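Heads up, one of the protein chains got dropped from this complex, but the rest are sitting where they should.
Chain nomenclature is as follows: A, B and C, assigned in order of appearance, with residue numbering initiated at 1 for each chain independently.
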Amino acid sequence: METQLPDRPSGAAPVVHLRGAVALLGRFPALAGVDLDVDRRRTILLRGPNGAGKTTLLRTLAGLVPVTDGEAVVLGVDLRRDRRAVRHRVGLLAHATGLYDDLTVTDNVRFWARAAKARPEDVEAAMARLGLDGRLAHVAVGRLSAGQRRRTSLACLVARRPELWLLDEPHAGLDQDGRDVVDRLVRDATAAGATVVLSSHELDRSLELADEVVTIAGGVAHREPVPGPSGRGAPGAGAEP
Amino acid sequence: MIRDALVVAGKDLRLEARSRVALNQVLPFALLVLVLFAFALDPDRGVLEEATPGLYWVAVLFSGLLALQRSFAVEAADGNRDALRLSGLDPAGIYLGKVLAVGAQLLLLEALLGVGVAVLYTTELDGWPLLLATVVVATAGIATAGTLYGVVAAGLRVRETLLPLLLLPVLAPVLIGSTRAFEAALGGTPSEGWPWVGLMGVFALLYVVAGVLGFGPLLEEA
Amino acid sequence: MTTQIASTDEGRPSASAPEAPTSTGSRTTRVLGLATLVGFALLVLFSFVLSPADDNQGDAVRIMYIHVPSATLAYTGCFLTTLGSILYLWKRSQWWELVAYASAEIAALFTAVTLATGMLWGRPTWGVYWVWDARLTTTAMLELLLLGYLAVRRLPAEYSVRAKRAAVIGLLLVPNVIIVRQSVQWWRTLHQKPTLFSDGLDSNIEGLMLFSLFLGFVVLGLFFVWLLIHRFRVAWLEEQIADTGLDAAIAERRAEAGGVDAAGRATGPSAPGAPTLATGEAQP
Partner (left out) sequence: MTGTWPYVIAAWLIVLGAFLGYAVVTILRGRSLSRQVPPERRRWS
């Protein structure tokens, strides 16, 4: 059923290396033997129906969900041995924002950045990048719209400067401008040497970003060729249909 | 660890400064309890004066429970546990930070309740060194044990009912000790009170150690 | 000791037990159970017929033959719970975690029995059901602490989550009891005379009374072990039900891909067929 992947050609160790990785949510095998390799500076798009295991895969890569079987190495850290060691090096944008409703946008970004020992100037830069440096900076997060909250958690992520970006539906709930910001962030991140794994249902947009598409279904990954001539090779060819 | 504790405590206190839940809700509740005791125990028969130390600490315990619930309600938001685990903060630091923030709020609460008792029950405060020492160790005990049991209950749908069941029996020695120590201080026999301060100190120490060691695994669950 | 209560297949030659039992009983428990039954019959005989009434307490002393052993075993169970919790957190031993859980439940039963018998002893002896005696109060607090542990252990969650939460609380059980006991003792002795129990039993106990008490310890001890084994096996079975069928679940999970995958491909732009593609090949 699952595809046998050829062994990697020799070279730099991949950022993500999964072989037959199984992750359980309670008794349910959300990941039922995933094989996945991601090289540095690449952008991988995960697609698949709801409940296929995309979110669990991202949470597993972040070191949140334990891997119970198979191999799993992320950023050189063996997740089966010590999954905590990888956490401060990745940035996960999840559905839930994890922000404190009663604190302002600045308070939130500053707290999470300070927790990750980020530099203060990175906090300012990240907020400016997401368009949060104006009026919004001093508004309590509980009073923001869903899109604005998403921008706030993206700012927390940017300020941390993660080596591996894990974006769960980053375009969801954002306006046109916000989506453009996300796309630029992804491109800048890979240009700066980071690696991105994102899941999305907005294929038009994310296919342009992705170097590679991986379909997740039934807790197993299948690699696919990138459809069309787009991808990293032709960044300018992303004309909207 | 200390740095992380200060970051977390700063966040919690800032959160309180912005939302003022402890100030606007917990504190009035504590004063209300004092008034209710006066209704229940006739102030004219002297019962109230005799029972003042006990009533004071029961009021502290119940309102402290509310403060603890609040301290973990803010962390119960969707995805917050994940965010904390990913944050790079030392779990022991998170624990100590929350203990510090809860402890600071409790101290404020106790100070104002003390004024309330002095005014409403016309208690003459005496034996200051013992009173202050008792307040410090009792607060440390409530905050350290409460934060540890708070994280066990946090994130559960039943946390409002579970936390009192877990915490109040555990805090029984603190209630007994702080009440006896206050009685000793107010009664002019402070030497009887100091062993209790020691006992509560041991209690707080036990829970600091348990919390520093146990908070990480407890945060890790799920 | 590990194989005594539950073992995996290689625990002992299965020739002695060719068929898996359909209950939590085994030869050991049947022997223990029989001994317990006989023991209880003897204990009743000794407590009610053979042993005399006490000079001070009168017939109420007959309650003591079960009250004192229950109390001892309640504290033993509480100690076992803490021990099991420590060993679970330290060695990740599920066996010890289940021992901790089983003994906490049994300790709760014995504590309840201790409290009930203590009150029924107190009424004729002291004239009241309850006094704020150090031992009584500590035992009552122990019951509450045990109920807290059990409440946490029984919350629906994944095994490792439940076990970890409960183990942290179980670990603190004995320290808590010690501190509670210390505080209650100081509390009661600062203002009034020492515990009332001390003049009750130890003063002039001899002969048949001492033997009856000793028999009580033996019989209740046997019963405790018998219950512990059964309760452990029940807990074991509960976790086995939760555990079974992981392979089946994975196969089922993968089979989801069949239907969904086809649907995904129908809308997807890529051609069906072997989706094999080495990472390097896509590189421009």
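We take it that a contact is a pair of C-beta atoms (placed from the backbone, for glycine too) under 8 Å apart; a residue touches a chain by one contact, two chains touch by 3 or more.
Just so it is clear, the structure is predicted and the values come from calculations on it, not from any experiment.
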item: Chains in view that touch the one left out, judged over the entire complex; value: C
item: Which of C:Ser51, C:Thr81 or C:Thr117 contacts the chain that the document leaves out; value: C:Thr117
item: On chain C, residues whose C-beta touches the chain left out of the figure; value: 3-9, 11-12, 14, 16-17, 19-26, 28, 40, 44, 47, 53, 58-60, 62-63, 66-67, 70, 109, 112-113, 116-117, 120-121, 123-124, 223, 226-227, 230-231, 233-234, 236-238, 240-241, 244
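To be clear about the criterion, only the chains that are shown with their structure count from here on.
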item: Computed distance of Cα centres, chain C from chain A, in Å; value: 45
item: Distance between the centres, which are taken as Cα means, of chain C and chain B, whole angstrom; value: 31
item: Rounded Å distance between chain A and chain B, as computed from the means of their C-alpha atoms; value: 40
item: Of all residues in chain C, the ones touching two or more other chains; value: 158
item: Touch list for chain B against partner chain C, complex; value: 148-149, 152, 156, 158, 162, 165-166, 169-170, 172-173, 176-177, 180, 192, 195-196, 199, 202-203, 206, 210, 214, 217-218, 220-222
item: Complex interface listing, chain A residues touching chain B; value: 59, 62-64, 84, 87-88, 90, 92, 94-104, 107, 111-112, 114-117, 140
item: Interface residues, chain C side, partner chain A - complex; value: 158, 242-243, 246, 249-251, 253-258, 260-261, 263-264, 268-270, 274-280, 282-284
